[in-house]
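Entry: chain A
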Amino acid sequence: MMRALQTLVMALACLAFTGVLATSIWTISGNPTPVNLTQLLTENMGRSGVEHPVTAVLLNFRSYDTLLEIGVLVIAGIAGISMAKTASLEDPAMRTSDSLLYALQRWFVPLMLVLAGYLLWAGADRPGGAFQAGAVLAATGVLMRLGGSPMEFLRPGLMLRLGLALGFTVFLLVAVASAIGGDAFLAYPPGMTKALIVVIETVLTLSIAMVLLALFVSAPVNDAEDPEEGAPS
Partner candidate 1 sequence: MTTPLLYALAGALLCGIGLFGLLWLRHLLRKLLAFNIMGSGVFLVMVGLPQHQSGPDPVPQALVLTGIVVAIAATALAVVLIRRYYHLSGMSSLEDEPSPRGDDPE
Partner candidate 2 sequence: MMLPEPLLVIMAVCLPLLYPAMALRAAWERAMRYALPVLPLPALVLALGSEPGWQLEMPWLLNGGLWAVDGVRRLFLLLTAVLWMVAGIYAVGCLRPDHLRRFCVFWGLTLAGNLGLTVAVDIGSFYSFFALMTFAGYGLVVHEGTNEAIRAGRVYLVMAVLGEMAILTGLLLASAAAGSQMLADLPEAIAASPRRDLIMALLIAGFGVKAGLPLLHFWLPLAHPVAPTPASAVLSGAMIKAGLLGWLVTLPFGEVAMPGWGALMIVAGAVGAIGAAVLGVCQQRPKAVLAYSSISQMGLMVLMVGVALADSGRAPVLFSVIALYALHHGLAKGSLFLSAGVSLPAGAMRRAVVWLLIALPGLSLAGLPFTSGALAKLAMKEGLLENRLEFALAGYLSPLMTAGAVATLLLILRYLWTLSAKLGTGHNPPMLVAGWLAAVGVSLVAFWWMPWEAGGLVESPVWLPAPYQLWALVWPMLIALGLALLTLWASRLVKQR
Partner candidate 3 sequence: MTLNTWIPVLALMTSLIASLVIFALPEKGYRLRTAVNLGAALLKLGLVVVMVWGVFRGVGYGVSFTMVPGVTFVLKADAFSMMFAGLSAVLWLLTTIYAVGYLEDSPNRSRFFGFFSLCVASTMGIALAGNLFTFFLFYEMLTLSTYPLVVHRGTEKALKAGRTYVIYTLTGGAVLLLAIAWLHGVVGDLPFREGGHFTGSDPDIHRSLTLIFILLVAGLGVKAAIFPLHGWLPQAMVAPAPVSALLHAVAVVKAGAFGIVRVVHDVYGVDASSALGLLEPLAWLAAFTIIYASVRALWQVDLKRRLAFSTVSQVSYIILGVSIFGPVAAVGGLVHLLHQGIMKITLFFCAGNYAETLGIHRIDEMDGAGRRMPGTSVAFTIGAFGMIGAPPLAGFITKWTMGSGALAVNMDWVVVVLVASSLLNAAYFLPVLYRLWFRKPAAHWPHERQWGRLETSAWLFWPPLLTAVMTVMVGVLASLPFSPLSWAELIVLREYSP
């Protein structure tokens, strides 16, 4: 009874929320925005070093967001591998001996690698970019993992952590390099914008893929536990 009532209240509340939100959206959409950012963006595209506006926003105008976003991703990766305390990659249950999967793997892995490379490269002037590429790369890894590839580098260790940190580190070094020169943090040295963005995109792709993969293989279970504070040990 209580549960039903609760449900009803919640449903009504959410309905009301949706209604209010929709009304608000309707009202807002009626009037144009006072600041036209698109125009401003178009005006500054020339200085951004890339052709695609989304990439320009992501990696130049609002690169700080992206830097922090990669940070978030690294955090997730760290938190994930912190849960995986022992190497459980050899867990036989994780391996599949499905022949279809095996075939799929043989065909798809190269294709996906190529796709990832393309997405990365296209990011400069078309939709695409590091994240998309990284996602595809990670999918490749998942496929291989499911297929039973050992993938030693995913074992928690220095290699994995280096991989996690690589993209972020490069981004950060680029960010600080210009600051050392007296410019603003995250500013690209004039003329090197495009090159640097490509470098960053590349390493980011690797790192993103690494993080996602790490998260995928993390969180297997073992019984090693950390006693809580104060509990009798």
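Here is the rule we use: contacts are C-beta pairs under 8 Å (C-beta built on N, C-alpha and C of every residue); 3 or more make two chains touch, one makes a residue touch a chain; residues count from 1.
Selection criteria: all candidates are chains of the complex that A comes from, given by their letters.
Being a predicted model, the structure only gives us computed values, none of them experimental.
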| item | value |
| --- | --- |
| Given options 1, 2 or 3, the chain of this complex that touches chain A | 1 |
| Interface residues, chain A side, partner candidate 1 - complex | 1-4, 7, 10-11, 14-15, 17-18, 21-22, 25-26, 28-29, 32-33, 36-39, 41, 53-54, 56-58, 62, 65-66, 69-70, 72-73, 75-76, 79-80, 83, 129, 131, 208, 211-212, 215, 218-219, 221, 225 |
